[in-house]
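Here the complex is missing one protein chain, while the rest keep their positions.
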Amino acid sequence: MNPQPNSTNLEHHERLVAPGHTFASVTDKIASIVLARQLKYGWVIGFALSFGLTMLLLFATAWLFVKGVGVWGIDVPVAWGFAIVNFVWWVGIGHAGTLISAILLLLHQEWRTSINRFAEAMTLFAVACAGMFPLLHLGRPQYFYWLVPYPSTMGVWPQFRSPLIWDFFAVSTYATVSLLFWYVGLIPDLATLRDRTKRRVPQIVYGILAMGWRGSARHWRRYQDAYLLLAALATPLVVSVHSVVSFDFAVAIVPGWHSTVFPPYFVAGAIYSGFAMVLTIAIPLRAAYGLKDFITDRHLDNMAKVMLASGLIVAYGYLTETFTAWYSGQQPDLYVVENRAMGPYAFWYWLLLTCNIAVPQFLWSARVRRNTYALFALALVINLGMWLERFIIVVVSLHRDFLPSSWGMYTPTFWDWSTLFGSIGLFVALMFLFIRLLPVISIFEMREMVEHSEHEQ
Amino acid sequence: MGACGQNHLGYPQLDIVEAEQSCGPSGNSPMWRSLDELAGDPRVMALARREFPSLLDRLVDAPSRREFLRLMGASLALAGLEGCIRQPEEKIVPYVRAPEQIIPGKPLYYATAMTHGGASLGLLVESQMGRPVKVEGNPLHPAVPEVMSKANDATKSSLRFGATDAFAQAIVLSLYDPDRSQTVIHAGQIDTWESFYTQLRERLEKDTTTGGAGLRVLSEAVISPTLVDQIEALLKRFPGAKWHQYEPINEDAAIAGARLAFGASIVPSYDLAQADVILSLDADFLVDGPQRLVDGRAFAERRKVGGANAGSMNRLYMVETGRTQTGAVADHRLAVGPREVIQFTWAIAAAFGLQSAKSRFSEVIGVSQSWIDVVVGDLRKSRGRSVVLAGRMQPPVVHALAHWLNQALGNIGTTVTYRDPIVARAELNSESMRELTEGVRAGEVSTLIMLGGNPAYNAPAELKFGEVLAGVPFTVHLSEYVDETSAQCGWHIPAAHLLESWSDTRAADSTASIVQPLIAPLYGGKTSHELVAALLGDPDAKSHDLVRGYWERWHQRRGASDSFDAIWRTALHDGVVAGTQMPPVIRTLRPDIANALEHELDAINELPNAELQIAFRPDPSVWDGRFANNGWLQELPRPFSKLTWNNAVLVSPATAAEHSLKSGDVVEIVISSGSVKLPVVVVPGHPRQTVTVHIGYGRTAAGRIGNSVGVNIYPLRTSDAPWFAGIDRLKKTGTRVNLATTQHHHLLEGRNLIRTGTLAEFVAAPQHPKFMDVDEDTNPQESLYPQREWAGYQWGMVVNQSACFGCNACVVACQAENNVPIVGADQVSRGREMHWLRIDNYYDGSPDDPETYHQPMLCMHCEMAPCEVVCPVAATTHSDEGLNEMTYNRCVGTRYCSNNCPYKVRRFNFFDYNAELRENATMQLRPNPDVTVRSRGVMEKCTYCVQRINEARITTEKQDRTIHDGEIVTACQAACPAEALTFGNLNEATSAVAQLAKSSLNYSVLGELNTRPRTTHLAVVRNPNPALRHTSDESTT
Partner (left out) sequence: MSGLSADTFGLLAEFRDAESLVAAAARVHQEGYRSVEAYSPMPVEGLADAIGYHRTRMPIVVLIGGIIGLVSGYSLQYYCAVISYPVNIGGRPLHSWPAFIPVTFEMTILGASLFAVLGMLAMNGLPRPHHPLFAVPQFERATRDHFFLCILRTDPLYHERATRRLLEQLGASEVVDVPL
C-alpha cells in the first residue's frame, strides 16, 4: 500500500509532492488511511483520551445547567470569564481552514492543496467548539433561541444594535459556508472512496454522500466555477467574522475594549492561532500516517512564514493599543495599560507577550522553520499565547474599569477549567473521527498536482 | 403610593372572610399534631424536607427528642403560613380613614413605634392583605423628620412618610424569621403556657411567704409606661423582690456625667438647626442616640448649600477615637486615643476658664495647640449658637465637661436643653447587673424572670453570668429566639415580635406612642406585659387590655372630659399620644463641679496608659448582637470597612505598617481580660492610638443566619472597661482569611468622580464655583444620532453628597421594597452582592488623615444607556418617562449589559438566590407583592421604584390630575434622614429635583462618557476653618 520511499534529501524540500507518484499511487495512498480495516493502536489510545475529556465537558455542562453560571468564577464586574475567552479563542482557530482553502486558492498558492482538507475540518470543529460557549454562558441557556428573529406570540424581536446579534449571524453564517465549502471539496473524493471500497456498507454511505459524482467534464467545469466563487465569498467572510467578534469588545465602552484597532488585529490574531493549530495537527498527522510525501517540509516552512507575518501584525496591534491609550489621555484608558503591565494579572500579560511576540521571532531562522520539533513546540506556545491574549482582553479589562469602588477580581473555578479542557477534548475527538472516516488530503487535487509535476519534467 | 393610602383608608377590623378566601381554605388550624399525623402530612414532609434535609431518612423510624422538637417547629412554621390572615381580634386603627373593606393589592398603613437606642422611633408599617411588608417613618412622631418636608400643600394632602434607619427597615425580615422561637420550652422539652403558669404559681406562692425576697426581674432598659406600671405593681406585691435593668450598650457614662455636673441624671437633647459650630467629643450623633434622625436631618439641612441658604453652613469639629460616620463628614477631624480626648476637652474647658484645670494640662499630648486655639476661637465667636456633644463611650468626666462647656458658651436653652430620663430607673446598668449576679452567687435568688435581653451572652465578662444562671432554681426567659440565655434557663417563653405586639413606648421628650400589632403572633409569642401579668396572677391577660387599661387610667388621672375612645383612636391613628410631652428641665451646675472633675481626673490618671488601646463599639449592623439573625443587616456593608457577615479589627495604616499587616491578616489581641483572634481591616484615617472591634458577633444560638458569624467580643468586655482597654500584645498569626467586603478599592485614582470644594470657594462664585470645572471632557460631546425629545413626566434623581453621611438606611429600605435577595458571605466575597443601591466610599489625601467621601450609587437611568444597546433580546429598554427598564422574563442572561455599565449598578442572579424564599412557608409572607421576585440567570437593578410611580399614576389618572411633586417617594428617599436623595419630574420646572438639577453644584458622574445620566450628584462642599486650612490642604492634595 505504500509504494514510495520517504523523500528526505534536500532537493525534494522544494517540492510539494515527492517524485514518482502517479494518479493511482496518490489515490491509493490517501484512500488507504480510510479504507484500512483495522484500527491503528495509537488512534484508539488518542481517541479514548480525547473522548474522556469530552465526557468531562458533558459533566461540567450538566452541572452548569443544574446549578447556574454561578459555578464559574464570574462576578460583577467580571461578568464574562472563560466561556467568552474560549469562544474567541476557538473562533480564531477556526479561521485558518477557510483562509487556507479560500484565500490561498484565489492566490494560486498550490502548496495549500495537501493541507486544506484537514484545515477545513479543523475549522468546522473549532467553530463547533466556539459556537457552544455563547450558549453555555447564558444565564438562562434554555432561551438561547430568543436571539433568532422569529415571529413570536409576544410580538418581540431581537435587538439588532447588539454586537451579540451580529455575532450570532456572523458565526452561524461562517459555520454554514465553511461546511458547504468543505463538503463541496469532498464530493469527488467521496466518489473515489465509493469506487475504491470493497465493502457494501461504506459503498452505500459514501455513495449517498458522493451524490452520484462521475467526474464528467461539464460537471468539473461548473464545479470549479462554484468552488472558485465560494472561495471568493469565503474570503471577505473570514475577515468579517473575526471583525464582528471583535465588535463585541470594540463597540462596548469598557476601557481596554473600546478601540478601533480591534477588528484588524483580531483577524491577524485569528490567522496566527489558526496556522499554529494547523501545524499542531499537521506535524503529528504526517508522521503517524507517513504523509511526508504530501505534507512536505516546504508546507511547514510556508505556514511558519505566515505565522511569523501574522504574529508581527498582532504585535503591531498591541503597540497601537498602548499608543492610543496614551494618545487619548483618558485616565481609565491609561490605567488599563498600567494595570495590565503591573496589576494583579501582570504575570499572565508578560507571559502572553513572551508567547506571542518574543518566542515566535525564532521563525526568522530557516533552521527552526525546517525543524519539525521546534516548529511543533512553537505552535503550541502560540496557541497558549493566543488564549492568554483573549484572557487579558476579556478579564483584565473588565476587572478594573471606571469606578474604583467596583473593582474586583476573577478566579476561575474547577468548572471553568473543565469546560476549557473538555472543549479541547471534543475538538481532538472530532479530529480523530475525521481522520478515520474521510480523506485527510484532497485526493483529486493531489492528482492535479501529480499531473502538473509531470508537466514540469 | 402615598395617595393610594389616602384613598383606601384603613378600617378597624379587616374583612376576615375575604382575607381567608384569598389566603386559602383553612383559617386557624390546630397548632399541635401527633408525630404520626405530622410525619404523614405531605405539607409537613415537604417543609421538613426543605428545613431539615438530614432528617428525612430518620423520619421514618421513631425520631429523637431533638428531631421531634425541630419537627414541631416545622409544623408551627406551617401554622404560621395559615396564620397569614389571622388579624388581631382587638380593634386596631389604621393610619388613614377606611373604605368598607380592604381592596386587594392596595396597601394600608398602620402607625406603631419601635424602641431602639434608648427611645422610641415612630413607624408607619405598610400592610398588604394583612401582611406587614415595609416600614416607613411616622412624620407625626417627634423623633422622625418628615420626607419632602418642603413639598407644597397639594402634596401634603397625600400620605406623608418620615425617615427611618437601617434597624427599623430590617424588622419586617425578623418578623418572618423561621428561626424565631415557636413554643414554650421547659428544660429543653416542648411545653405549654398553661403548665408554665401552674408551676409559676406554685413557685410564687413559696415566694409570697418570704415577701418575694428571692424574686428578681431582669429586663432591658424599660421605657414602656405600661410595663413600668406593671413592674411597680409587682414590686408592691412582692416587697422583697428586686428589679434590675441591663443593656450592654448603655448610657452609664452619660448618666454618671450628668450626676457629676448637675447632681441629677438628666439627659441633654440638642437643636442642631441652631448650631453654627459643633464640637463632637467622640459622639457619633448622626447615627447613634435617641434623637439620631432629627439630629441627622437638622445637621444635614445646615450642610446643604446653593440656592437659598448660601452661607448658612455649619462647621463640625470631630475629635474621635475611631472611625465614625459623623467623623467622616466633619470639616475638621482629630483622630486620637481616649486619653487625648479627655486632655483635649480639659484644654478647651481650661481655655474657657474652668478653674484650676489649666494647671493640670498645660500642654496636650498628641494635639497641636493651633487646633485647640482654632476650636476655642470658633466656639467663642458663636456663643449660644454652638454645641458640644460627648459620646457614650467617653468617661463621665468628658460628659460633665461638655455640660460645663455648653453652660459656659451659653448654649443652654438655645442649642441644648435638658430633660428627665424616659427610662424607668436611670441607674447604672453595669452596677445593676453586678448587684444581681452577686445576689445569685449569695444564693439569695430563687426566681429569676428575664424580660428579653441576652445576659448570658452579653453581660460583663467578669460576672460570668452564663454560669451563674445555673445556680437559680427557677429561671424564666422571655425571648424571640431560643438564644444563649434561654439555653441556660428552666423556662423559655417565646416573645411576640414588635409587629405582633401591643405595647407602648416614649420618645426622648417622653412623648408616648402606642405600639399596635399588624398581625397576630405567627408563633403564639407572648409580650412582656402578658408575662408580668401572669406574675401578678392573671395568665390570660391580653396585652391590648393591659396597655389600653393603663392609658385609660392615665386619662382619668388627667380628669379630662372628652371620651377616652376618641383619644385612643387618635393615639393609634397618629402613632403618638397627645399631651404626653414633658417640658425641658432647668438645672444649674453643681457649685463644686471643678473639684468634682479634678477628683474624677485622678481616677482617670490611675488608668493604665497603654500605647495601643482596643475600642469596643456597637456594631452598625447587628448593634449589640440582637439583630444577628437578620440577613439584611448581616449583609449590609459596614461603613469604611465595607465588610459583611463578619467583624474585624479596624486598624490605622500606621498600626498596620508597624505590624506589617494587610487587610485579611488574622491577628491575636491580648488584653488583661483575655485574648481574641480576628482578621484585620486597614482603615485610612483610623487613629493610631486605638484599634476598633465591633461587638455583637460570635453568636452560638442566634439562628441559622447569625450563628458563628464573626467572633464574640463580650468575653473581653468588663464593667470597668466597657469601651476601651489597653492592649498588652497585638500579634500577627500568619493566617489570612478572605473577607466578604463589597468594596476593595477606596482611592479615586485621579479620576473626577467626586467634585469637592470649600464653602469659601462656593461663596466666591456661587453661579459657577471653580472646583466644578475639572475637565473639559466632562461636557457631553455631540452625538452622530439626532437628539431625542423628552416630553411629559421625566423622572430623575439628585444625590446631595454634602448631606449624605452614609447611614445605610437607604440600602436596607431598597432591599425591603424591591425584594432584593440575601446571597451570603461566600457569594459576597465572590463579588456577587445584589444591592441595587450601594454607598461607595472614597479616601483622598494622606492615609493617616484623609478626606472621606460617601457616594450613593444606584442605576443612573442614562438617557444614552450603554447597557440597553448591547442587549441582544431587548430585555433592557427605555421608557417614555426616561426609566431604564429591565424586563426580567425577557432576559437570557448574557451579562453584556453589566459589562457595559460604567457605574456597575447592575446585579445578576448567578444562582437561584430566592430558592429558600420560595420554599419556606413563613418567608413567603415577606416579599413586597408589587415587585417581581427574580429567578436564576436574569439581570436586575434599580427601577426608581417603578411600582410606586405606577401606583401614583393610576391614582392621579383616576382623579384626572397630574402627579404632584413629592407625591412619589422612592424607598431610598423615604428612608433617608438627611434628605440627601431627591426624586421627581425633571420636566416640571418647580419640582425640587429640577431645582437641584439646575444647581451650580450639580454634575454627572462619568459624564464624559456621554451617557447622560438621569441620576446626578451634587458636589461635596465642606466648611473648613481657614485658620486650619493647611490640614485640609494636605488632606485634599
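In this document, chain identifiers A and B correspond to the written order of the chains, with residue numbering beginning at 1 in each.
Following the convention adopted for this analysis, a residue touches a chain if its C-beta (ideal position, glycine included) is under 8 Å from a C-beta of that chain, and two chains touch if they have at least 3 such contacts.
Since the model is a prediction, treat every value here as computed from it, not as a measurement.
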item	value
Which residue of B:380, B:878 or B:953 touches the chain not shown here	B:878
Touching the absent chain when the full complex is considered, from A:196, A:299 or A:340	A:196
Residue, one of A:40, A:67, A:161 or A:370, that touches the chain absent here	A:161
Candidates B:449, B:532, B:865 or B:1028 - the one touching the absent chain	B:865
Residues from chain B at the interface with the omitted partner, ascending	784-786, 788, 862-869, 871, 874, 877-880, 1012
Missing-chain contacts mapped onto chain A	22-24, 27-28, 149, 155-161, 165-166, 169-170, 173, 176-177, 180-181, 183-184, 188, 191-192, 194-196, 207-208, 211-226, 229-230, 233-234, 236-237, 240, 244, 247, 444-445, 447-448, 451
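What we mean here is this: only the chains that are shown with their structure count from here on.
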item	value
Interfacial residue positions of chain B with respect to chain A in the complex	743-751, 753, 777, 827, 830-832, 838, 840-842, 855, 857, 866, 869-874, 890-896, 898-900, 902-904, 906-912, 936-939, 1006, 1008-1009
Chain A residues touching chain B - in the complex, by the definition given at the top	67-70, 73-80, 137-140, 143-144, 146-147, 156-159, 161-165, 168, 248, 251-254, 330-332, 335, 398, 400-409
